[in-house]
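With one protein chain removed, the remaining protein chains of the complex are shown where they sit.
So, chain A:
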């Protein structure tokens, strides 16, 4: 069944229509890749689903409730979380404290939140960095922390915004393995990624956005050979 659903969502910025009547759904336990050239409107879709931006028109539904225009904290408590493309660690706080901000969603008690956060860090292979200030992590470490923070809130659906951008091949393979293991745990994932290798490796289905419109919604192999998608990525005659 459908967990997250965009229904004719439109977002206008002044005269620019960043998202134009986009509809698609993410089903329970599915991993969907959301791809498209730069400026296609992928992050705008994320921002609308996570409560940071209200759609100009259309509706967004999550787990049977309409969530467009609701505040971000409420959407997070419902189990829909996002990471930020430009990572946003709480720089002055330790790695452990960063993850605790996520785990406090389910614990009032500090010791319980700490135990929970430590478990997440162990799973992410970051336990030995627990006491280190978050700002001292490498980019790969900060990307990983970005995911650890939201996983600590125990989401039902995870929206990942380019968590692999800027990583080396080895670092990327590590994070792909991590995302696979999260998927195996039953977390539904909506993935924005530029890297085709990663998208193809992870996604059950791919949604392609171009100039704010959905141009394809199919299995990865089908999408990769779709003429409209190829044209969007390689450029048509008019460009």
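By our rule, contacts are C-beta pairs under 8 Å (C-beta built on N, C-alpha and C of every residue); 3 or more make two chains touch, one makes a residue touch a chain; residues count from 1.
The rule is simple: contacts and distances are computed from a predicted model.
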For the chain that's not shown, choose its UniProt protein name out of "Regulator of SigK", "Sulfite dehydrogenase", "Amino acid/amide ABC transporter membrane protein 2, HAAT family" or "sn-glycerol-3-phosphate transport system permease protein UgpE".
"Amino acid/amide ABC transporter membrane protein 2, HAAT family"
Which one, A:55, A:102 or A:141, makes contact with the chain that was left out?
A:102
Across the whole complex, the chain not displayed is touched by chain A residues 50-52, 71-73, 76-77, 81-82, 84, 88-93, 97, 100-102, 104-105, 107-110, 113, 149-150, 152-153
